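With one protein chain withheld, the remaining protein chains of the complex are depicted in position.
Labels run A, B and C following the written order; every chain starts at residue 1.
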Amino acid sequence: MSLRYLAGRVAGMAGTLLGVAVVVFVVLRALPGDTITAKLGTQAATLTAEQRAALRHFYGLDASPVTQFFRWFGGLLRGDLGVSIDTGVPVTHLIGDALPVTVELAVLAMVIAVPIGVLFGMLAASRPGGARDFSVQGVGLLGLALPEFVVATVTVAWLASAFAYSPSAGTYVSLGDSFSGNLRQMLYPALVLAVGLAATVMRTTRSAYLEAAGSDFVRTARGKGLTEARVRFRHILHNAGIPIVTMVGIQFGYLLGGTLIVEQVFALPGLGRLLLDGILHQDYAIVQGVTLLVAAAFVVVNFAVDLVYRLLDPRTRSEGRRA
Amino acid sequence: MTQEMPPAAAAVVPAAPRTAGQPSLPRRILADRNGLIGVVLIGALALIALASLVHLGQDPLAQHQSGQLAGPSGAHWLGTDQFGRDIAARVAAGIFASLRVALVSVALATVIGGLLGVLSGFAGGILDAVVGRLTDVLFAFPATLLALALVAALGHGWFNTAVAIAVVYTPIFVRVARGPVLTVRESEYVRAGRVLGFSRSRLLFRHVLPNVSAPIAVQVALALSWAILTEAGLSFLGLGTQPPNPSLGLMVADSRNFFPDAWWTLLFPALAVVVAVVGLNLIGDGLRNALDPRTVRR
Amino acid sequence: MSVLEIVDLHAVVATDGGELPVVRGISLSIDAGEIVGLVGESGSGKSFTALSVLGLLPDGARVSGGRILVDGEDLLSLRAAERRTRRGGTVAMIYQDPMTALNPLMTVGAQIAEGLRAHGVDGAEAKKRTLAAIEEVGLPRPERIARSYPHRLSGGQRQRVVIASALALRPKVLIADEPTTALDVTIQQQILALVDELRVAHDLAVLWITHDLGVVARIANRVAVMYAGRIAEAAPTRSLFAAPQHPYSAALLASIPSPTDTVRGPLPQIGGAPPDLTALPPGCPFEPRCAQREPGCAATEPDPVHRGDADTACFVPRERWTTAEEAG
C-alpha cells in the first residue's frame, strides 16, 4: 500500500465529508419552522417585526445561506456543533453521552451475528441445493424479512410476561457503572439487531463461499491431495473472507445509524434516541450534529474496511507486476 | 426498519449471452421455484390491497363500539383493535399504503438513478465524475439515517416518505446500472457496432440498455422490499403515515400495549410486512437465477 | 509395464434431461517414461477423462463405470481418504489456465509446501523440497519465488510453479490438461521442453490432453484421438500422422495447412457437426460426417480393432478408403 494511495484516499474522504456537511446543512435548513418558532412555540406569533429581526440576528439567521454555512462549518472544525435549543446543553456533550451506548450496541450485535452468520453460510454452501441449504436459506430469508420493530416489540412483551422484566423501565446503567447490569440491558436489544444482521452475513457468506469454491485453484488444491477440511478453510473460506469482511464492515457502519428503533423500544439513551428526540422537538442543532457524526463515522469505517481489504488481498498491496 | 440494505454492488452479472433468446423473462421467473412462490405471495397482497380500495370488507376507520380488542370472529375475521376498528380492513388498507409508497419511491429511484447510471457509465468523462462524487456523498449516509433526516425535513405524508426513500435508493441504482454499462460498453458486440458506424444513441439504447436491464430488475425487487420495511419502520416511529390512517408500522406500534394478550393486533400487520418482504426477496432470487448464466443448465 | 491403465471408463454428467454420457468406454494405458497425447475437439470428453483419473470431476458429473489402475491398484475402488493420498502422491495434474490455478492469497512456496505436508513431509524437509522443486522447473532465485504471490509472476512462471507443485512428491503419473493452450508459443515451447526433460528425469507416465496436433507431434510417443466420448484411434505418433487408420483422424490431419506446401489449395473440410450426446445415433458416431462410410456403419457402433500399428474403432480398413479427390 503506497503512501500515494493513502494520501489520495484521505483527500477523497475529506471531499466526501465536505459534501456530507453541505447536504446536511441544505436538507436540515428545510426543516419545517425555523429555530425561533421552535424555541418560542406559539409565542412566536406575538413577536413584533423588530423583535423577530433582533432574534434572527442573534441566531445568525439574517446572514446569507452561504455565510451561515461557513459559520456553521467553521464551528464544526473547532468541534462546536451548536447548542440544543431545547435544553441549552452543547450538542457535543449530548453526543458524547449517547455515542458509547450505540457503539456498544453495534459491537455487541456484530459479535453475536457474525459467527452465527458465517457458520450457517458455510453450512448452506457446503452442499448447495441440498436440504440443509434450503432450510438455512429459508430461516435466513425470514431473518431478513422480520422487521426489527416487530422483533423488538415481541421481545419486550415476552420479557415482561415471562420474567416480569421490563428493560425500558428504570435508568440506563453504563458499562462503567456495572458490567452485568449494563449487559442485562444491552443483550436483548443487541440480539434483536443480530437477527437481520446474521441473516445478511449468512447470505453473503454463502454466495462468497460458493463463488470461491468454484475457482480453479480449489481444484488445484484438491489435486494436491489436501484434506477436505484444509481445502474448505485454507482455500475457500480464506478467499471468501474478503467479501465477507467488506460486507461486515459496511454493516457496522449502517448499524451506527440504524439502532434507532431498538433504542426507542428498549429506551436506551443512544444516538438514535437522541436523533429521534431532536426531530420530534425540532431541535435541529441535535439533528444536524447526530446526522453529521454518524455519516462521518460511516465514511471512516468504510475507509478502514478498504484498508483491511487491501491488507488481506496481496494483489492490491503492491503495484509492481513481476517478480 | 433494519440496518439491512441489499448489497448494491453488482452481485449480478450483466445479461449472459447464454440466457438470451430463451423463454421470456417472466416465464423463466415462474419456472424458478423461488420466483413462483414470490410472485404468488406478492400477487395475493396486491389483490388484498386492491380489495381495500373498494371497501369489500369493512371500513378501516369505522369504530365498532360492540367490541374493542375483540379476537378473530365471524364478524371481524382478524379481530378488532383498541378502538374497535376492524383489523382485517386496516391491514388491507395498510398493505395498500405500503405498496403505494414502495412502488412510487422505487419507480422514482429506478428511473432517475438508472438513467444517471447508464448515461454516466456510457459517456464517462466529466458527467461520470460529477455523478460519481454525488453518489459517494449520498452513500456516506447510512440508509436509514438518510431516510429519517429527509422525512424530518420534508414532513409527513405518504408522498414525502416516498421521496425520502427514493433519494436513499437513487445512488444505489446509479451504481447498479453503471457497473454493467461499463462492461457492456467494452464488449465486442458494442465495439463491432462502433466499427460499423452505429451512432452513440443507437449503441446506448439498442445495444447497451437491453443488456443491462437484468441487474436493474433484480435490484428493483430488492429495493421494493427495503422500501416496505423502511416505510413501516418510519410509521412505527411516528414519522410516516399519521393516525388515524391505517399503516402496518403504526398498527404494530399501537399493539405494544396489548401484546401478548391481544396477539392479533400485532400478528396480522407484522405478517403482512413479512410476507411482502419474503415475496419480493424470492422474486429477486428468482430473477437472479433466471438471469445468471451459471444456473442455466445444458 | 504400464503405470496408468484406464479400462472401459464411463462418465456421465447430470442435466435437466437426465444423465448425459460424456465418456463412453475409454481404454488406455501409459508406460513409465511415456507421453500419450489425448486429442479431441471441444465436447469430445477428453477433459472429463483427465479429471476422472484424479477424481476431480465437477459437481453433477461422476464416473459411472470402468477401472482406473495405477500400478495395478484400482483408484475407483479406494475409500475417499485413500483416494486423497493418491492425489498428488502418485497421480498429479497440471491445468489449462495458470492465471487461475493458484490461490491468489497464498505465497507460491506455501502452496507447494502444503501439498508436501498433506502427504506427511514436514518442517525443514518440506521447505527444502519446496525450494528444490522450484529450482527443478528452472525458476531463478527459488527463495524469492517461494515468497512471491502468484500475481507477481508471469503466466509462464506460474505454469512452472504449477508443475513444481505437481511434481514435488515425485508422482508416477502426470495428467496435463492443455497446460500450454493459454500461453504464447515461445513460452509453450519452454514448457513443452521442461515437461519432456522432467519425464526423462523421473520416468513419468504423462497423459497430455490437447486439441493441438502440432503439440502432439512434438511431445507425444503415442496418440489417442477422441470423438463423441470414445477413442476413435490410438496409435504411435509417427504411424498416426503417416497413415491414420480412422477417417476422423485422417480428416483432422488433412484440415491443417501443411508447413511445406508451395501451392495453397483449399483445405479439406470435414463438414457437419459432432453428434448431440443426448441423441447419439445407433451406429458409428462419425458416420454422418464420414467420407469413407459404408452401408453397415450406421447400424452398429464399431469396437476398436487392431490394424497396422493402431487400434481403430472403424469398420472400413484404410485400403478400402476412397481418396479425397474421388470423394470430394
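Side notes on the structure shown:
Basically, contacts are C-beta pairs under 8 Å (C-beta built on N, C-alpha and C of every residue); 3 or more make two chains touch, one makes a residue touch a chain.
Operating definition for what follows: contacts and distances are computed from a predicted model.
Missing chain, UniProt name from the options "ABC transporter ATP-binding protein", "Putative (R)-2-hydroxyglutaryl-CoA dehydratase activator", "NADH-quinone oxidoreductase subunit H" or "Monovalent cation/H+ antiporter subunit A": "ABC transporter ATP-binding protein". If you put the hidden chain back, the residue from C:A32, C:L253, C:L280 or C:A298 that touches it is C:L253.
Residues of subunit C that touch the chain left out of view are 41-42, 154, 156-157, 184-190, 192-193, 211-218, 237-238, 241, 251-253, 255-259, 261-262, 264, 266-271, 273.
Listed for subunit B, the residues touching the missing chain in the whole complex are 15-21, 187-189, 191-192, 194-199, 202, 206-207, 210-211.
Criterion: only the chains that are shown with their structure count from here on.
The leading chain pair by number of C-beta pairs in contact is A-B. Centroids of subunit B and subunit C (each the mean of its C-alpha atoms) stand 51 Å apart.
If you average the CA atoms of subunit A and of subunit B, the two centres end up 22 Å from each other. Touching of two or more other chains is recorded for no residue of subunit B. Shown for subunit C are the residues in touch with two or more other chains, of which there are none. Residues 1-5, 7, 11, 133-134, 136-138, 140-145, 148-150, 152-155, 225, 229, 232-233, 236-239, 249, 252-253, 255-256, 259-260, 266, 270, 273-274, 277-278, 281-282, 294 of subunit B are the ones that touch subunit A when the two sit in their complex. Chain contact summary for the complex, subunit A toward subunit B: residues 12, 15-17, 19-20, 22-24, 27-28, 30-32, 141-142, 144-150, 153-154, 156-158, 161, 193, 196-197, 199-200, 204, 207, 214, 247, 251, 253-261, 264-265, 275-276, 279-280, 287, 291, 294-296, 298-299, 302. By the touch criterion stated above, subunit A contacts subunit C in their complex at residues 215-217, 219-228, 230, 234-235, 238-239, 312-315, 318, 320-323.
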